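Beneath this line is the structure, given in C-alpha coordinates, with notes to follow.
Only one protein chain is missing; all other protein chains are in place.
In order of appearance the chains are A, B and C, and numbering begins at 1 in each one.
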Amino acid sequence: MAGAHAHPNYVKIWALLLVLLVVSIIGPELGIPWLTLLTAFGIALVKTYYVAAYFMHLNFEKKYVWFLLLISTVLLGVFFFGVAGDVMKADGQNWQDCISNNTCAEQQRYVDGQLR
Amino acid sequence: MIEYFVPGASTYAGDIDFLFDMITIIVGFWFVMVLAVMTYFMVRFRRKEGVRAAYISGDPHSQKKWTHYPHYSVIALDVVIIVFTVMVWVDVKQTLPQAEDKIRVVGQQWSWFFIHSGPDGKLGTEDDISNVNDLHVKKDTVYHFELESRDVLHNFSVPAFRLRQDTIPGRTITGWFEPNKTGVYDIQCAEICGYGHGIMGATIVVHEDQQSYDAAMESIRNRTYESDYQKRLQKMTVSTASNSESFTDKLLSSF
Amino acid sequence: MSMQGPLATSRSATGIPTGRLAVWWLLASEIFIFGGLIACYILYRLNNPWWGGEAVFTKVPAGAFNTFVLLTSSLFIVLAHDAAEKKDFDRAFKFIWYTIGGGLVFLLVKYYEYSSKLFTDDPELLKTPLTNTYWSFYYTATGLHALHVIGGMVIMALISFDLRKGFNPHRVELIGLYWHFVDIVWIFLFPLLYIAK
Partner (left out) sequence: MGQTTVTHDSHAAHGHDHHEQGFIMKYFFSTDHKIIGLQYMFTGMFMAIVGGYFAYAFRMQLAFPGMEVPLYGTVGPGEYNMLITNHGSIMIFWVAMPVLIAAFGNILIPLMIGCDDMVFPRLNRLSYQIFLLSVVVLFMSFFVQGGGFGGAWTSYPPLSAVAEYNLTDWGASLWLIAVALEFVAFLIGGINFVTTSMNARAPGMRMTDIPMVVWMIVLASIMFMASVGPLIAGSIMLLMDQRIGTTFFVPSGGGDPILWQHLFWFFGHPEVYVVLLPALGIVAEIMTTFARKKLFGYKTILYTTFATGGLAFVVWAHHQFIAGIDPRMANIFLVTTLLISIPIAEILFSYIATLYGGSIEFRTPMLWALGFLITFLLGGVTGIYLGSSALDIYFHDSYFVVAHFHYTFFPIAIIGMFAGLYFWYPKMFGRMMDETLGKIHFWGTIIPFNGIFLPLFLVGMAGQHRRIYNFQHFPDLATADLQGIRVFATVSMVTMLLFQFVFAYNFFVSMFKGEKAPANPWKSNTLEWTVPSPPPHGNFAELPTVYRGPYEYSVPGNKEDYWPQNMPDRN
(Lines give C-alpha, C1' and ligand atoms only; values in the text may rest on other atoms or scores of the structure.)
Protein backbone atom coordinates (compact mmCIF):
# COMPACT_ATOMS: atom_id res chain seq x y z
CA MET A 1 0.00 0.00 0.00
CA ALA A 2 0.90 3.62 -0.30
CA GLY A 3 1.52 3.81 3.43
CA ALA A 4 4.97 2.34 3.08
CA HIS A 5 6.58 5.53 1.84
CA ALA A 6 7.19 8.87 3.49
CA HIS A 7 4.48 11.32 2.58
CA PRO A 8 5.43 14.50 0.78
CA ASN A 9 4.29 17.74 2.33
CA TYR A 10 1.05 18.20 0.43
CA VAL A 11 0.51 21.82 1.44
CA LYS A 12 3.93 22.78 0.14
CA ILE A 13 3.20 21.18 -3.23
CA TRP A 14 -0.12 22.99 -3.30
CA ALA A 15 1.56 26.34 -2.66
CA LEU A 16 4.04 25.62 -5.41
CA LEU A 17 1.18 24.82 -7.79
CA LEU A 18 -0.50 28.12 -6.96
CA VAL A 19 2.71 30.02 -7.71
CA LEU A 20 2.92 28.24 -11.05
CA LEU A 21 -0.71 29.13 -11.71
CA VAL A 22 0.00 32.81 -11.14
CA VAL A 23 3.00 32.66 -13.49
CA SER A 24 0.94 30.94 -16.16
CA ILE A 25 -1.66 33.70 -16.03
CA ILE A 26 0.74 36.63 -15.92
CA GLY A 27 3.13 35.31 -18.57
CA PRO A 28 0.70 35.44 -21.52
CA GLU A 29 -0.47 38.94 -20.49
CA LEU A 30 2.89 40.31 -21.64
CA GLY A 31 1.95 39.40 -25.19
CA ILE A 32 5.25 37.86 -26.26
CA PRO A 33 4.37 34.77 -28.34
CA TRP A 34 7.17 32.47 -27.20
CA LEU A 35 6.63 33.50 -23.60
CA THR A 36 2.93 32.78 -23.95
CA LEU A 37 3.63 29.30 -25.23
CA LEU A 38 6.22 28.66 -22.54
CA THR A 39 4.21 29.95 -19.63
CA ALA A 40 0.81 28.64 -20.73
CA PHE A 41 1.77 25.17 -21.89
CA GLY A 42 5.22 24.62 -20.41
CA ILE A 43 3.86 25.40 -16.97
CA ALA A 44 0.80 23.22 -17.58
CA LEU A 45 3.23 20.33 -18.07
CA VAL A 46 5.09 21.22 -14.88
CA LYS A 47 1.85 21.44 -12.93
CA THR A 48 0.76 18.11 -14.35
CA TYR A 49 4.03 16.59 -13.26
CA TYR A 50 3.62 17.82 -9.70
CA VAL A 51 0.02 16.71 -9.40
CA ALA A 52 0.79 13.33 -10.91
CA ALA A 53 4.03 12.72 -9.08
CA TYR A 54 3.00 13.84 -5.59
CA PHE A 55 -0.78 14.01 -5.30
CA MET A 56 -1.28 10.86 -7.36
CA HIS A 57 1.80 9.26 -5.76
CA LEU A 58 3.18 8.27 -9.13
CA ASN A 59 6.68 8.71 -7.80
CA PHE A 60 5.99 5.98 -5.27
CA GLU A 61 4.07 3.75 -7.69
CA LYS A 62 5.52 0.91 -9.75
CA LYS A 63 7.41 2.20 -12.78
CA TYR A 64 4.98 0.26 -14.88
CA VAL A 65 2.25 2.88 -14.34
CA TRP A 66 4.46 5.68 -15.67
CA PHE A 67 5.05 3.45 -18.64
CA LEU A 68 1.34 2.90 -19.16
CA LEU A 69 0.53 6.60 -19.02
CA LEU A 70 3.44 7.53 -21.26
CA ILE A 71 2.46 4.95 -23.87
CA SER A 72 -1.03 6.45 -23.90
CA THR A 73 0.37 9.89 -24.52
CA VAL A 74 2.75 8.64 -27.20
CA LEU A 75 -0.10 6.94 -29.04
CA LEU A 76 -2.02 10.20 -28.92
CA GLY A 77 1.02 11.83 -30.47
CA VAL A 78 0.97 9.23 -33.24
CA PHE A 79 -2.67 10.04 -33.84
CA PHE A 80 -1.98 13.76 -33.85
CA PHE A 81 0.86 13.65 -36.35
CA GLY A 82 -0.91 11.14 -38.55
CA VAL A 83 -3.87 13.45 -38.83
CA ALA A 84 -2.00 16.73 -38.91
CA GLY A 85 -1.09 16.41 -42.58
CA ASP A 86 -4.72 16.76 -43.58
CA VAL A 87 -6.67 18.46 -40.89
CA MET A 88 -4.15 20.98 -39.67
CA LYS A 89 -3.41 22.41 -43.11
CA ALA A 90 -5.42 24.32 -45.64
CA ASP A 91 -3.70 22.88 -48.69
CA GLY A 92 -1.41 20.10 -49.74
CA GLN A 93 -0.34 18.14 -52.76
CA ASN A 94 -3.12 18.36 -55.34
CA TRP A 95 -5.75 19.57 -52.91
CA GLN A 96 -6.75 22.73 -51.17
CA ASP A 97 -9.26 23.72 -48.57
CA CYS A 98 -11.49 25.90 -50.70
CA ILE A 99 -13.63 27.06 -47.78
CA SER A 100 -10.84 28.77 -45.93
CA ASN A 101 -9.53 30.59 -49.01
CA ASN A 102 -12.98 31.06 -50.50
CA THR A 103 -12.34 29.44 -53.87
CA CYS A 104 -15.11 26.87 -53.79
CA ALA A 105 -17.07 26.92 -57.00
CA GLU A 106 -19.91 24.91 -55.55
CA GLN A 107 -20.65 25.04 -51.88
CA GLN A 108 -23.68 25.20 -49.69
CA ARG A 109 -23.31 27.06 -46.46
CA TYR A 110 -24.52 26.84 -42.96
CA VAL A 111 -26.12 29.98 -41.63
CA ASP A 112 -27.62 30.06 -38.13
CA GLY A 113 -27.46 26.29 -37.95
CA GLN A 114 -29.58 25.94 -41.09
CA LEU A 115 -28.42 24.68 -44.42
CA ARG A 116 -28.78 27.27 -47.13
CA MET B 1 -6.24 -9.93 -65.02
CA ILE B 2 -8.49 -6.91 -64.49
CA GLU B 3 -8.16 -6.31 -68.21
CA TYR B 4 -10.23 -9.46 -68.74
CA PHE B 5 -13.17 -7.99 -66.86
CA VAL B 6 -12.83 -4.31 -67.63
CA PRO B 7 -10.64 -3.32 -70.57
CA GLY B 8 -8.52 -0.35 -69.56
CA ALA B 9 -9.07 2.95 -71.34
CA SER B 10 -6.53 5.30 -69.81
CA THR B 11 -2.77 5.57 -69.97
CA TYR B 12 -2.20 4.38 -66.42
CA ALA B 13 -4.69 1.50 -66.53
CA GLY B 14 -1.90 -0.78 -67.69
CA ASP B 15 0.32 0.11 -64.72
CA ILE B 16 -2.38 -0.73 -62.25
CA ASP B 17 -3.20 -3.98 -64.04
CA PHE B 18 0.48 -4.88 -63.97
CA LEU B 19 0.58 -4.25 -60.24
CA PHE B 20 -2.40 -6.53 -59.78
CA ASP B 21 -0.81 -9.33 -61.77
CA MET B 22 2.48 -8.95 -59.93
CA ILE B 23 0.86 -9.11 -56.52
CA THR B 24 -1.26 -12.05 -57.66
CA ILE B 25 1.86 -13.99 -58.59
CA ILE B 26 3.61 -13.16 -55.32
CA VAL B 27 0.75 -13.84 -52.92
CA GLY B 28 -0.60 -16.65 -55.06
CA PHE B 29 2.71 -18.44 -54.73
CA TRP B 30 2.65 -18.01 -50.96
CA PHE B 31 -0.96 -19.00 -50.64
CA VAL B 32 -0.45 -22.20 -52.62
CA MET B 33 2.77 -23.00 -50.75
CA VAL B 34 1.20 -22.57 -47.36
CA LEU B 35 -1.85 -24.57 -48.35
CA ALA B 36 0.36 -27.35 -49.69
CA VAL B 37 2.46 -27.49 -46.54
CA MET B 38 -0.59 -27.43 -44.33
CA THR B 39 -2.32 -30.17 -46.30
CA TYR B 40 0.82 -32.27 -46.20
CA PHE B 41 1.04 -31.87 -42.42
CA MET B 42 -2.61 -32.70 -41.96
CA VAL B 43 -2.29 -35.91 -43.97
CA ARG B 44 1.15 -36.95 -42.81
CA PHE B 45 0.55 -36.30 -39.13
CA ARG B 46 -3.01 -37.53 -38.78
CA ARG B 47 -3.64 -39.61 -35.71
CA LYS B 48 -2.41 -43.17 -35.98
CA GLU B 49 -2.73 -45.84 -33.34
CA GLY B 50 0.38 -46.08 -31.21
CA VAL B 51 2.18 -43.09 -32.73
CA ARG B 52 2.87 -40.37 -30.26
CA ALA B 53 3.26 -36.73 -31.21
CA ALA B 54 6.72 -35.19 -31.14
CA TYR B 55 7.69 -32.74 -28.42
CA ILE B 56 8.91 -29.60 -30.21
CA SER B 57 8.99 -26.31 -28.38
CA GLY B 58 9.96 -24.13 -31.32
CA ASP B 59 12.22 -22.09 -29.07
CA PRO B 60 15.77 -23.14 -30.09
CA HIS B 61 17.07 -21.44 -33.18
CA SER B 62 17.43 -24.71 -35.07
CA GLN B 63 13.63 -25.01 -34.94
CA LYS B 64 12.74 -21.34 -35.18
CA LYS B 65 14.51 -21.03 -38.51
CA TRP B 66 11.65 -22.91 -40.16
CA THR B 67 9.34 -20.02 -39.53
CA HIS B 68 11.99 -17.31 -39.77
CA TYR B 69 13.33 -18.05 -43.23
CA PRO B 70 9.93 -17.93 -44.95
CA HIS B 71 9.29 -14.80 -43.01
CA TYR B 72 12.46 -13.10 -44.26
CA SER B 73 11.34 -13.79 -47.79
CA VAL B 74 8.01 -12.19 -46.95
CA ILE B 75 9.96 -9.05 -46.02
CA ALA B 76 11.84 -9.15 -49.31
CA LEU B 77 8.64 -9.50 -51.30
CA ASP B 78 7.03 -6.70 -49.31
CA VAL B 79 9.85 -4.44 -50.40
CA VAL B 80 9.25 -5.37 -54.04
CA ILE B 81 5.54 -4.61 -53.71
CA ILE B 82 6.23 -1.32 -51.94
CA VAL B 83 8.66 -0.16 -54.62
CA PHE B 84 6.34 -0.87 -57.52
CA THR B 85 3.32 0.51 -55.70
CA VAL B 86 5.03 3.78 -54.87
CA MET B 87 6.11 4.18 -58.49
CA VAL B 88 2.55 3.79 -59.76
CA TRP B 89 1.07 5.86 -56.95
CA VAL B 90 3.43 8.76 -57.54
CA ASP B 91 2.61 8.65 -61.22
CA VAL B 92 -1.16 8.56 -60.80
CA LYS B 93 -1.81 10.68 -57.75
CA GLN B 94 1.20 12.82 -56.96
CA THR B 95 2.33 14.13 -60.31
CA LEU B 96 0.33 16.33 -62.63
CA PRO B 97 1.45 16.21 -66.27
CA GLN B 98 0.87 19.36 -68.30
CA ALA B 99 -2.86 19.78 -68.83
CA GLU B 100 -4.27 19.97 -72.33
CA ASP B 101 -7.81 20.52 -71.14
CA LYS B 102 -9.62 20.92 -67.87
CA ILE B 103 -12.90 19.73 -66.44
CA ARG B 104 -14.64 20.24 -63.17
CA VAL B 105 -16.56 17.38 -61.62
CA VAL B 106 -19.11 18.17 -58.97
CA GLY B 107 -20.83 15.51 -56.91
CA GLN B 108 -24.23 16.22 -55.49
CA GLN B 109 -27.03 14.13 -54.04
CA TRP B 110 -27.56 12.15 -56.32
CA SER B 111 -26.10 12.94 -59.70
CA TRP B 112 -22.89 14.08 -61.28
CA PHE B 113 -22.51 17.58 -62.56
CA PHE B 114 -19.77 18.19 -65.11
CA ILE B 115 -18.29 21.45 -66.32
CA HIS B 116 -16.30 21.32 -69.54
CA SER B 117 -13.86 24.16 -69.98
CA GLY B 118 -15.07 25.09 -73.48
CA PRO B 119 -12.94 26.38 -76.35
CA ASP B 120 -10.62 28.50 -74.18
CA GLY B 121 -9.50 25.57 -72.08
CA LYS B 122 -10.05 27.49 -68.84
CA LEU B 123 -12.54 26.84 -66.08
CA GLY B 124 -14.66 29.56 -64.60
CA THR B 125 -15.09 31.51 -67.80
CA GLU B 126 -18.17 32.42 -69.81
CA ASP B 127 -17.80 29.64 -72.36
CA ASP B 128 -17.87 26.79 -69.88
CA ILE B 129 -20.30 24.07 -70.84
CA SER B 130 -22.02 22.31 -68.01
CA ASN B 131 -23.96 19.12 -68.16
CA VAL B 132 -25.51 16.55 -65.88
CA ASN B 133 -24.77 12.81 -66.17
CA ASP B 134 -22.58 12.92 -69.30
CA LEU B 135 -18.92 13.81 -69.40
CA HIS B 136 -17.28 14.23 -72.77
CA VAL B 137 -13.55 13.92 -73.28
CA LYS B 138 -11.20 13.57 -76.21
CA LYS B 139 -8.90 10.64 -76.77
CA ASP B 140 -5.16 11.12 -76.13
CA THR B 141 -5.66 14.36 -74.27
CA VAL B 142 -4.32 14.95 -70.80
CA TYR B 143 -7.17 16.14 -68.60
CA HIS B 144 -6.97 17.80 -65.26
CA PHE B 145 -10.10 17.39 -63.24
CA GLU B 146 -11.10 19.42 -60.22
CA LEU B 147 -13.31 17.50 -57.86
CA GLU B 148 -15.81 19.23 -55.66
CA SER B 149 -18.89 18.25 -53.78
CA ARG B 150 -21.96 20.24 -52.96
CA ASP B 151 -23.15 18.29 -49.97
CA VAL B 152 -21.65 15.00 -48.77
CA LEU B 153 -18.77 12.77 -49.69
CA HIS B 154 -18.96 11.18 -53.11
CA ASN B 155 -16.38 9.27 -55.06
CA PHE B 156 -15.62 9.96 -58.69
CA SER B 157 -14.99 6.49 -60.01
CA VAL B 158 -14.31 5.41 -63.59
CA PRO B 159 -13.40 1.71 -63.53
CA ALA B 160 -12.27 1.70 -67.16
CA PHE B 161 -9.73 4.43 -66.36
CA ARG B 162 -8.71 2.72 -63.08
CA LEU B 163 -9.56 6.01 -61.44
CA ARG B 164 -11.21 6.66 -58.11
CA GLN B 165 -11.07 9.73 -55.93
CA ASP B 166 -13.35 10.95 -53.16
CA THR B 167 -14.97 14.31 -53.59
CA ILE B 168 -15.08 16.26 -50.39
CA PRO B 169 -17.25 19.26 -49.70
CA GLY B 170 -15.01 22.18 -48.86
CA ARG B 171 -12.01 20.78 -50.66
CA THR B 172 -10.91 21.04 -54.23
CA ILE B 173 -8.98 17.97 -55.28
CA THR B 174 -7.08 17.98 -58.53
CA GLY B 175 -6.14 14.92 -60.52
CA TRP B 176 -5.48 13.83 -64.04
CA PHE B 177 -6.21 11.16 -66.61
CA GLU B 178 -5.49 10.60 -70.25
CA PRO B 179 -8.01 8.43 -72.12
CA ASN B 180 -6.40 6.29 -74.78
CA LYS B 181 -9.34 4.33 -76.11
CA THR B 182 -12.61 5.62 -77.50
CA GLY B 183 -15.80 4.31 -76.05
CA VAL B 184 -18.57 4.92 -73.57
CA TYR B 185 -17.90 4.00 -69.95
CA ASP B 186 -19.58 4.04 -66.58
CA ILE B 187 -18.95 6.70 -63.99
CA GLN B 188 -19.89 5.54 -60.52
CA CYS B 189 -20.24 7.12 -57.15
CA ALA B 190 -18.17 4.81 -54.98
CA GLU B 191 -18.73 6.38 -51.58
CA ILE B 192 -22.05 6.03 -49.85
CA CYS B 193 -23.91 9.30 -50.18
CA GLY B 194 -27.37 8.64 -48.85
CA TYR B 195 -30.71 7.44 -50.08
CA GLY B 196 -29.97 7.68 -53.80
CA HIS B 197 -26.42 6.36 -53.74
CA GLY B 198 -27.56 3.45 -55.90
CA ILE B 199 -28.78 5.66 -58.74
CA MET B 200 -25.78 7.95 -58.85
CA GLY B 201 -24.37 6.77 -62.14
CA ALA B 202 -23.14 8.73 -65.12
CA THR B 203 -21.40 8.14 -68.38
CA ILE B 204 -18.09 9.26 -69.76
CA VAL B 205 -17.79 9.44 -73.54
CA VAL B 206 -14.31 9.32 -75.04
CA HIS B 207 -14.35 10.93 -78.47
CA GLU B 208 -12.01 9.88 -81.25
CA ASP B 209 -11.40 13.38 -82.60
CA GLN B 210 -12.11 17.04 -82.11
CA GLN B 211 -15.07 17.08 -84.56
CA SER B 212 -17.27 14.62 -82.73
CA TYR B 213 -16.34 16.28 -79.42
CA ASP B 214 -17.29 19.69 -80.75
CA ALA B 215 -20.55 18.31 -82.13
CA ALA B 216 -21.47 16.97 -78.72
CA MET B 217 -20.57 20.28 -77.08
CA GLU B 218 -22.60 22.16 -79.64
CA SER B 219 -25.67 20.02 -79.05
CA ILE B 220 -25.37 20.57 -75.30
CA ARG B 221 -25.22 24.29 -75.87
CA ASN B 222 -28.23 24.15 -78.21
CA ARG B 223 -30.13 21.97 -75.78
CA THR B 224 -30.63 19.36 -78.48
CA TYR B 225 -28.38 16.91 -76.67
CA GLU B 226 -29.59 13.37 -76.09
CA SER B 227 -28.02 11.92 -73.00
CA ASP B 228 -25.77 8.96 -73.72
CA TYR B 229 -26.36 7.83 -70.16
CA GLN B 230 -30.12 7.62 -70.69
CA LYS B 231 -29.63 5.84 -74.00
CA ARG B 232 -27.42 3.25 -72.37
CA LEU B 233 -29.84 2.69 -69.53
CA GLN B 234 -32.59 1.90 -72.00
CA LYS B 235 -30.44 -0.63 -73.82
CA MET B 236 -29.56 -2.56 -70.71
CA THR B 237 -29.30 -6.31 -70.97
CA VAL B 238 -30.65 -7.22 -67.55
CA SER B 239 -34.16 -6.20 -66.77
CA THR B 240 -34.32 -5.42 -63.13
CA ALA B 241 -37.63 -3.79 -62.50
CA SER B 242 -40.23 -6.52 -62.80
CA ASN B 243 -42.22 -7.66 -59.83
CA SER B 244 -44.51 -9.97 -61.75
CA GLU B 245 -42.55 -13.21 -61.74
CA SER B 246 -42.71 -15.54 -58.82
CA PHE B 247 -39.67 -16.26 -56.74
CA THR B 248 -39.06 -19.74 -58.15
CA ASP B 249 -39.52 -18.60 -61.75
CA LYS B 250 -36.96 -15.93 -61.17
CA LEU B 251 -34.55 -18.28 -59.51
CA LEU B 252 -34.85 -20.87 -62.28
CA SER B 253 -34.69 -18.39 -65.12
CA SER B 254 -31.54 -16.85 -63.76
CA PHE B 255 -29.46 -19.96 -64.41
CA MET C 1 -21.77 -2.67 0.12
CA SER C 2 -20.82 -5.35 2.57
CA MET C 3 -21.10 -8.05 -0.10
CA GLN C 4 -18.41 -10.68 0.07
CA GLY C 5 -16.12 -10.13 -2.90
CA PRO C 6 -14.42 -12.96 -4.75
CA LEU C 7 -11.05 -14.11 -3.61
CA ALA C 8 -9.65 -12.97 -6.94
CA THR C 9 -9.99 -9.34 -5.89
CA SER C 10 -7.55 -9.77 -3.05
CA ARG C 11 -4.78 -11.20 -5.23
CA SER C 12 -2.03 -8.90 -6.42
CA ALA C 13 0.42 -10.52 -8.81
CA THR C 14 1.71 -7.15 -10.02
CA GLY C 15 2.23 -5.72 -6.54
CA ILE C 16 -0.33 -2.98 -7.16
CA PRO C 17 -3.66 -3.44 -5.34
CA THR C 18 -6.39 -4.46 -7.75
CA GLY C 19 -8.55 -1.39 -7.27
CA ARG C 20 -5.71 1.01 -7.89
CA LEU C 21 -4.56 -0.96 -10.93
CA ALA C 22 -8.05 -0.72 -12.39
CA VAL C 23 -8.18 3.02 -11.78
CA TRP C 24 -4.88 3.46 -13.58
CA TRP C 25 -6.27 1.62 -16.57
CA LEU C 26 -9.44 3.69 -16.37
CA LEU C 27 -7.35 6.86 -16.36
CA ALA C 28 -5.32 5.59 -19.31
CA SER C 29 -8.52 5.21 -21.29
CA GLU C 30 -9.71 8.63 -20.12
CA ILE C 31 -6.44 10.07 -21.41
CA PHE C 32 -7.47 8.82 -24.82
CA ILE C 33 -10.94 10.31 -24.62
CA PHE C 34 -9.86 13.77 -23.45
CA GLY C 35 -6.62 13.55 -25.40
CA GLY C 36 -8.54 12.77 -28.56
CA LEU C 37 -10.81 15.74 -28.04
CA ILE C 38 -7.92 18.06 -27.24
CA ALA C 39 -5.93 16.77 -30.23
CA CYS C 40 -8.89 17.55 -32.49
CA TYR C 41 -9.11 21.02 -30.98
CA ILE C 42 -5.41 21.74 -31.48
CA LEU C 43 -5.57 20.53 -35.07
CA TYR C 44 -8.44 22.87 -35.86
CA ARG C 45 -6.94 25.67 -33.85
CA LEU C 46 -3.69 25.60 -35.78
CA ASN C 47 -5.62 25.57 -39.05
CA ASN C 48 -7.75 28.54 -37.95
CA PRO C 49 -5.53 31.24 -36.41
CA TRP C 50 -8.51 33.59 -36.14
CA TRP C 51 -9.85 31.53 -33.24
CA GLY C 52 -7.52 33.56 -31.06
CA GLY C 53 -9.90 36.46 -31.56
CA GLU C 54 -12.74 34.35 -30.21
CA ALA C 55 -10.78 33.28 -27.15
CA VAL C 56 -10.77 36.93 -26.06
CA PHE C 57 -14.39 36.51 -25.00
CA THR C 58 -13.58 33.84 -22.42
CA LYS C 59 -13.34 35.02 -18.84
CA VAL C 60 -9.75 34.41 -17.83
CA PRO C 61 -10.27 35.42 -14.16
CA ALA C 62 -13.11 32.92 -13.85
CA GLY C 63 -11.00 30.21 -15.45
CA ALA C 64 -8.05 31.05 -13.24
CA PHE C 65 -10.24 30.98 -10.15
CA ASN C 66 -11.56 27.59 -11.21
CA THR C 67 -8.02 26.30 -11.61
CA PHE C 68 -7.32 27.50 -8.09
CA VAL C 69 -10.49 25.79 -6.83
CA LEU C 70 -9.62 22.49 -8.44
CA LEU C 71 -6.02 22.58 -7.24
CA THR C 72 -7.22 23.25 -3.74
CA SER C 73 -9.82 20.48 -3.86
CA SER C 74 -7.05 18.19 -5.06
CA LEU C 75 -5.17 19.11 -1.91
CA PHE C 76 -8.27 18.32 0.16
CA ILE C 77 -8.78 14.89 -1.33
CA VAL C 78 -5.14 13.98 -0.87
CA LEU C 79 -5.41 15.08 2.77
CA ALA C 80 -8.56 12.94 3.04
CA HIS C 81 -6.59 9.99 1.73
CA ASP C 82 -3.85 10.72 4.23
CA ALA C 83 -6.38 10.80 7.06
CA ALA C 84 -8.08 7.61 5.88
CA GLU C 85 -4.75 5.83 5.87
CA LYS C 86 -4.22 6.91 9.44
CA LYS C 87 -7.70 5.55 10.26
CA ASP C 88 -8.89 9.03 11.19
CA PHE C 89 -12.19 8.55 9.38
CA ASP C 90 -13.97 11.63 10.69
CA ARG C 91 -11.19 13.87 9.42
CA ALA C 92 -11.21 12.04 6.08
CA PHE C 93 -14.99 12.46 5.89
CA LYS C 94 -14.59 16.18 6.52
CA PHE C 95 -11.97 16.58 3.80
CA ILE C 96 -14.02 14.61 1.28
CA TRP C 97 -16.85 17.05 1.81
CA TYR C 98 -14.47 19.98 1.43
CA THR C 99 -13.52 18.46 -1.91
CA ILE C 100 -17.16 18.12 -2.91
CA GLY C 101 -17.60 21.75 -1.89
CA GLY C 102 -14.71 22.64 -4.19
CA GLY C 103 -16.43 20.83 -7.02
CA LEU C 104 -19.61 22.74 -6.27
CA VAL C 105 -17.83 26.10 -6.39
CA PHE C 106 -16.25 25.04 -9.66
CA LEU C 107 -19.66 24.24 -11.13
CA LEU C 108 -21.16 27.51 -9.90
CA VAL C 109 -18.40 29.51 -11.58
CA LYS C 110 -18.92 27.37 -14.68
CA TYR C 111 -22.62 28.16 -14.58
CA TYR C 112 -21.85 31.86 -14.29
CA GLU C 113 -19.56 31.66 -17.32
CA TYR C 114 -22.04 29.69 -19.42
CA SER C 115 -24.98 31.90 -18.55
CA SER C 116 -23.10 35.10 -19.24
CA LYS C 117 -22.48 33.81 -22.75
CA LEU C 118 -25.73 32.04 -23.47
CA PHE C 119 -28.29 34.36 -21.88
CA THR C 120 -27.15 37.79 -22.88
CA ASP C 121 -28.93 40.44 -24.89
CA ASP C 122 -25.72 41.84 -26.29
CA PRO C 123 -25.22 40.12 -29.68
CA GLU C 124 -21.49 40.83 -29.42
CA LEU C 125 -21.20 38.72 -26.29
CA LEU C 126 -23.71 36.03 -27.22
CA LYS C 127 -21.66 32.89 -27.74
CA THR C 128 -23.56 29.64 -28.24
CA PRO C 129 -22.18 26.29 -29.40
CA LEU C 130 -23.45 27.20 -32.85
CA THR C 131 -21.58 30.51 -33.09
CA ASN C 132 -18.59 28.81 -34.65
CA THR C 133 -16.44 25.75 -34.19
CA TYR C 134 -14.28 27.40 -31.52
CA TRP C 135 -17.31 27.77 -29.28
CA SER C 136 -18.50 24.28 -30.18
CA PHE C 137 -15.20 23.01 -28.85
CA TYR C 138 -15.39 25.31 -25.84
CA TYR C 139 -18.76 23.96 -24.76
CA THR C 140 -18.00 20.34 -25.63
CA ALA C 141 -14.67 20.21 -23.82
CA THR C 142 -15.71 22.15 -20.73
CA GLY C 143 -19.07 20.37 -20.67
CA LEU C 144 -17.48 16.92 -20.81
CA HIS C 145 -15.08 18.01 -18.08
CA ALA C 146 -17.95 19.35 -15.96
CA LEU C 147 -19.73 16.01 -16.32
CA HIS C 148 -16.62 14.32 -14.97
CA VAL C 149 -16.61 16.76 -12.06
CA ILE C 150 -20.24 15.96 -11.30
CA GLY C 151 -19.57 12.22 -11.56
CA GLY C 152 -16.65 12.51 -9.18
CA MET C 153 -18.71 14.49 -6.69
CA VAL C 154 -21.50 11.90 -6.69
CA ILE C 155 -19.09 9.02 -6.15
CA MET C 156 -17.30 10.92 -3.38
CA ALA C 157 -20.59 11.59 -1.60
CA LEU C 158 -21.49 7.90 -1.84
CA ILE C 159 -18.21 6.61 -0.43
CA SER C 160 -17.97 9.26 2.29
CA PHE C 161 -20.78 7.70 4.36
CA ASP C 162 -19.29 4.24 4.09
CA LEU C 163 -16.00 5.70 5.10
CA ARG C 164 -17.33 7.21 8.30
CA LYS C 165 -18.38 3.72 9.36
CA GLY C 166 -14.90 2.55 8.48
CA PHE C 167 -15.81 0.55 5.36
CA ASN C 168 -13.56 0.51 2.32
CA PRO C 169 -11.10 3.27 3.29
CA HIS C 170 -8.95 2.41 0.24
CA ARG C 171 -11.65 3.91 -1.96
CA VAL C 172 -10.61 7.41 -0.90
CA GLU C 173 -7.34 6.87 -2.70
CA LEU C 174 -9.10 5.60 -5.81
CA ILE C 175 -11.50 8.52 -6.11
CA GLY C 176 -8.56 10.78 -5.31
CA LEU C 177 -6.65 9.50 -8.33
CA TYR C 178 -9.67 10.17 -10.49
CA TRP C 179 -10.12 13.65 -9.03
CA HIS C 180 -6.50 14.55 -9.65
CA PHE C 181 -6.92 13.42 -13.23
CA VAL C 182 -9.94 15.70 -13.64
CA ASP C 183 -7.77 18.44 -12.20
CA ILE C 184 -5.02 17.75 -14.73
CA VAL C 185 -7.50 17.85 -17.60
CA TRP C 186 -8.52 21.30 -16.45
CA ILE C 187 -4.88 22.35 -16.16
CA PHE C 188 -4.67 21.71 -19.91
CA LEU C 189 -8.07 23.02 -20.89
CA PHE C 190 -7.45 26.33 -19.15
CA PRO C 191 -4.48 27.50 -21.25
CA LEU C 192 -5.87 25.89 -24.41
CA LEU C 193 -9.25 27.56 -24.29
CA TYR C 194 -8.73 30.66 -22.16
CA ILE C 195 -5.17 31.87 -22.23
CA ALA C 196 -3.91 31.16 -25.75
CA LYS C 197 -5.17 34.00 -27.88
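Please note the rule applied: contacts are C-beta pairs under 8 Å (C-beta built on N, C-alpha and C of every residue); 3 or more make two chains touch, one makes a residue touch a chain.
Remember, it's a predicted structure, so these values are computed and weren't measured experimentally.
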item: Visible chains in contact with the missing one; value: A, B, C
item: Among B:11, B:117 or B:165, residue touching the chain not depicted; value: B:165
item: For chain B, residues in touch with the removed chain; value: 1-2, 5-6, 15-16, 19-20, 23, 26-28, 30-31, 34-35, 37-38, 41-42, 45-48, 51-59, 63-64, 66-68, 70-71, 74-75, 78, 81-82, 84-90, 92-94, 109, 151-153, 155, 157, 159-160, 162-171, 173, 185-186, 188-201, 203, 232-233, 235-238, 240-243, 245, 247, 250-251, 254-255
item: On chain C, residues whose C-beta touches the chain left out of the figure; value: 3, 5-9, 11-14, 16, 18, 21-22, 25-26, 28-37, 39-40, 43-44, 47-48, 129-130, 132-133, 136-137, 140, 144
item: Residues of chain A (touch criterion as defined above) contacting the omitted chain; value: 71-72, 75-76, 78-79, 82-83, 85-87, 89, 92-95, 99, 107-110, 113, 115
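One rule holds in what follows: only the chains that are shown with their structure count from here on.
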item: Category of the chain touch graph - line, ring, star, complete, other; value: line
item: Of A-B and A-C, whichever chain pair has more C-beta contact pairs; value: A-C
item: Averaged-CA centre spacing for the pair chain C and chain B, given as whole angstrom; value: 49
item: Centre-to-centre distance between chain B and chain A (centres being mean Cα positions), rounded to whole Å; value: 42
item: Distance from chain C to chain A - Cα centre to Cα centre, in angstrom; value: 15
item: Residues of chain A engaged with two or more neighbouring chains; value: 97
item: For the chain A and chain C complex, residues of the former touching the latter; value: 1-3, 7, 10-11, 13-14, 17-18, 21, 24-25, 28, 36, 40-41, 44, 47-48, 51-52, 55-56, 61-62, 64-65, 68-69, 72-73, 75-76, 79-80, 83-84, 87-90, 97, 100, 112-113
item: Residues on chain C engaged by chain A in the complex (per definition of touch); value: 14-17, 24-25, 27-28, 31-32, 35-36, 39-40, 42-44, 46-48, 60, 64, 67-68, 71-72, 74-75, 78-79, 81-82, 85, 130, 170, 173, 176-177, 180-181, 183-184, 187-188, 190-191, 195-197
item: Residue numbers on chain A that touch chain B, as the complex places them; value: 93-99, 103-108
